[in-house]
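Missing here is one protein chain; the remaining ones are kept as they sit in the complex.
Showing subunit A:
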Amino acid sequence: MAIGLVLRALRRRIGNDPAPKSQIFSLASVSRSVSTLILAEHEGGAVKAQSISAVEAAKSLGDDNSISLLLAGSGPSLSKAAAHAAACHPSVSQVLVADSDKFAYPLAESWAKLVHLVQQKATYSHVIATSSSFGKNILPRAAALLDVSPITDVIEISNSHLFVRPIYAGNALCTVKYTGAGPCMLTIRSTSFPVSPLLSDSKFDEAPVSQVDISTFGEDSVGKSRFIKVTSQDTERPDLANARVVVTGGRGLKNAENFKMIEKLAEKLSAAVGATRAAVDAGFVPNDLQVGQTGKIVAPELYIAFGVSGAIQHLAGMKDSKVIVAVNKDADAPIFQVADYGLVGDLFEVIPELLDKLPEKK
């Protein structure tokens, strides 16, 4: 299927070219035409919102980009997710599905092999995953199998081979050019490629779904790793990475009991709860709530930080938020240098007052 698309693109290019001697040029331009494979993450029969952001990123690689979503897993939840994938974004040209027990859990060993297999059959110019723990685990391994340097955490796509990514915990931006012959492999920061909210209301043609032929899938590396269990933090609050509002607590909360105030406030604002490394290390909250260089990168519309000093590593995870509010006793705390609204005061007085004075949820 993907080969077909590439061939069609090839024929179209050559067909449009009037002078036969310029065929070399036209071939060169073909090699520059874009086709993208997106490693899509799915859960509970739906493609994750972050993976749809990857489609948004792929769109900016080139105008005639043919975008394929690759899903792997097994059973009915996979077919449900595939149906969702086909209708999740108008720019998706096709959905590839690998259905096998080998993919029941997203293990890097089998996924990387799958990407290698799919890439060999249909040479994509770009392979994209999101900078989630899924994408970061799998994409570099797949890149090594293809002998390619991957590019992590892309926040801006200048053209099909020029990308901007943060380095040094977001304290510098690095523009890199991919010069290799193999596919250009990226993980993208989903908060930098927002999906238009209008999309969910609009109607468009669904992309075709086809099965990946995995009969040639070797067994050599599969089975060397086994999934045992997953311990998830069950929460009814929105997902931290995609929440519109995030309320974060730091060391200033003093203990886990006090952190409940943050949770209460989050509930009132329909917000996700975040934490600094200090709060996680002190055991106030589990570590998947950590925001920062080594935790999650968030860019919500509103970020409210209570008792957070604003260390470099924490700022790396939140300074792209639209509006930042900081409440801290220490007027010299670095967090006030990035805050749009700062309130110097005791959070133990401010939070109850806020709970009282914030408007009720609509």
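Everything below uses one rule, namely that a contact is a pair of C-beta atoms (placed from the backbone, for glycine too) under 8 Å apart; a residue touches a chain by one contact, two chains touch by 3 or more; residues count from 1.
Here is the rule we go by: contacts and distances are computed from a predicted model.
**Student:** Which of "DNA replication complex GINS protein SLD5", "Light-independent protochlorophyllide reductase subunit N", "Electron transfer flavoprotein subunit beta" or "NADH-ubiquinone oxidoreductase chain 4L" is the UniProt protein name of the chain not shown?
**Tutor:** Hidden chain, UniProt protein name: "Electron transfer flavoprotein subunit beta".
**Student:** Sort through A:Leu107, A:Ala266 or A:Val285 and give me the one touching the missing partner chain.
**Tutor:** A:Leu107
**Student:** State which residues belonging to subunit A touch the missing partner chain.
**Tutor:** With respect to the unshown chain, the touching residues of subunit A are 107-109, 112, 132-134, 136-145, 147-153, 162, 165-182, 220-221, 223-233, 241, 245, 269, 277, 280, 286-288, 293-294, 296, 301-302, 312-313, 319, 322-325, 331, 336-344, 350, 353-354, 357-359.
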